[in-house]
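Note that one protein chain of the assembly has been removed; the remaining protein chains are unaltered in position.
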Amino acid sequence: MAAARPIGDAPEPSRRAVLAVRAGVAAACLVVWEAISQSGLFFGDVVPSTMKILASFWKLATFDGFWTHLAVTAGEVVASVAIGSVAGVICGIAIGAEPFLRRAYEPILHYLSPTPRIILFPVMIMWFGIGPESKVALGALSAFFPAALSTSAGMLLIDQALIRVGRSFRATRWQMATKIYLPAMRAPVLNGVRLGFGLAIIGVLLAETKLSNKGLGFLVMQFYSRFDMPTLYALLIVLFAMAGIFNALIGAMARERR
Amino acid sequence: MASPSDTRPGTSGDEPLLVVDNVYKRFGEGADATIAVDHMSFGVKPGEFVSVIGPSGCGKSTLFNIIGGLLGEYEGEVRIGSERIMGPHPAVGMVFQEESTFPWRTVIDNVAFPLELRGAPKSERLDKAHHFIDLVGLANFEKRYPSQLSGGMRQRVSIARTLVSEPRILLMDEPFAALDEQTRLLLGDKILQIQQQLHQTTLLITHNLTEAVQLSDRIVVMTYRPGRLKRIVNIDLPRPRTSEVVGSDAFGHYVAEIWSDLREEASRGMLDAEASVARRGARG
Partner (left out) sequence: MADRGGLPRLLAQRWFAPTFGLATIVAVFAVVEALLRADLLNRYILPFPSDVVLALGRVVTEENILSRMGDTAFEVLASGVLVVLVGVPAGALFHRFPVIRAALETWVAALAAAPVVLAFPLFLVLFGRGQKTIIVISFVYGVAPVLLKTLEGLSATRPVLINVGRSLNMTSSQMFWKILFPSAIPSIFTGIRLSWTFCLVTVVAVEFLVNLGGLGQLINDLAERYDLPGTYAGITFVILLSVAFFIVLERVENWLQPAP
């Protein structure tokens, strides 16, 4: 009994056991949540019952202007990912293609990349005003770094054998770029865009919570200031679900056929 | 010499198609310099299958890269006909040792790649690719991706991709190095069969003795550092051959003969490797 479990060749856990654990954990969370909600330990609606949260989804969907706010935020996120990714991929290719530029600028990008982005928001407001433009600027800046770093790293990782195949068939520069470099870099580029997308969502929404008059971040602060907790929960669940779905979609695109 | 049924365009007498003439290549300067290829000369005649064999680290791959035109700066000459090779030449088709199929293309798209570069019309691309996929025995796998194939199948895709460009000289660098012995022998059969169908002039770089004797008309034996030509052995085994030839007495005789040459070189290589490990250990 005390003998070492054969970790290397432990049998795959059965499908039923896995589902049971998942259901158990989910049920336990719900029960604890309901218990806290009913116990009155927290004030009022701070921990609303699950039923109340479920009901709030409908309230949210029919909330005056919800879909407009959603459209504003979606537009900001898409614009910032587009701007940030395109700029990032171009910079990444430039840095990745030339060893000197890589040594000069990659460390700078690498260390600036994880620094807190939101603190630049006051500057963005000065430059672009309090409208959607400043949110797009912050989101684009967030999306830029992962795209640039992932692209330049991807260029280093291209299988040299494939480049030699291209050269041995005497591919032109353009053919090398379109038929070898681009397809070989699809996964790292898309992965950079995926990471950038996640950061852009955060950048845009945090900026909206800080200072704005439209968008889902603005809506979050409205529900917060009205102390409409069930709807706030519902809205956050919607936001997390959307972020998760897009993250998974781009991830699947990057993995496809590999 | 060759069996009477052999109708390949003359194995003797013709002018060589590929000439390696006094080729010399050194890496590095001064005390650190390594002479990878030291004044090697030999030729490959049309329709002939020649192997270059030598121990690991003897400069075989350098020679491969020079002939393939991927290594521009060298002394001496490599000629196709009377033309000196300055860069990748359309008459030379290369098959690499490493995994080199495009993971984002299906088998048929991989094989059609050289035709695509040339701008051939789609119908021609598909027809030719189909033909060569059939030839390497992968007819049922055209729509698969490389990740869905075995290592041996992927290497056959690489070979088909090179053959589709209809090179006058097929140049292969240890194409079966990553495969197990049985697969290697069976793929050798495939190569022999293709060779007999296409009368493909081939230069194979290898360190595998069995493979070299099984496939070749002549074997060029290289020394270990500097990489010199030790000798050239004619293999007078009958054609058409299959891997069954491996069991014959004549085969064993050739293997023993070449091994006696190679053994000395290989053991020098091994001592060298051990010495460099010892030096590294002493330093750090």
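The chains carry the letters A and B, assigned in the order they are written, with residues numbered from 1 in each.
The criterion applied here is as follows: contacts are C-beta pairs under 8 Å (C-beta built on N, C-alpha and C of every residue); 3 or more make two chains touch, one makes a residue touch a chain.
Note that the coordinates shown come from a computational prediction; the quantities given were computed from them, not determined experimentally.
Although it is not drawn, the missing chain touches A when the whole complex is taken into account.
Across A:V81, A:V165 or A:V220, the single residue that touches the chain missing here is A:V220. Screening A:F63, A:F144, A:Y181 or A:Y233 for touch with the missing chain picks out A:Y233. Of A:V86, A:I130 or A:I202, it is A:I202 that touches the chain left out of the display.
Residues of chain A in touch with the missing chain: 2-8, 10, 12-13, 17-19, 21-22, 25, 42, 46-47, 100, 103-105, 107-108, 111-112, 114-116, 118-123, 126-127, 198, 201-202, 205-206, 209-210, 217, 220-221, 223-224, 227, 229, 232-233, 236, 239-240, 243-244, 247.
Methods note: only the chains that are shown with their structure count from here on.
Distance between chain A and chain B, defined via averaged C-alpha coordinates, is recorded as 48 Å. In the complex of the two chains, the chain B residues touching chain A come out as 68-70, 87-88, 90, 92-94, 96, 98-100, 102-105, 113-114, 116-117, 145, 147, 161, 165. Touching chain B in their complex are the following residues of chain A: 159, 161-162, 164-165, 167-172, 175, 179-180, 183-184, 186, 257-258.
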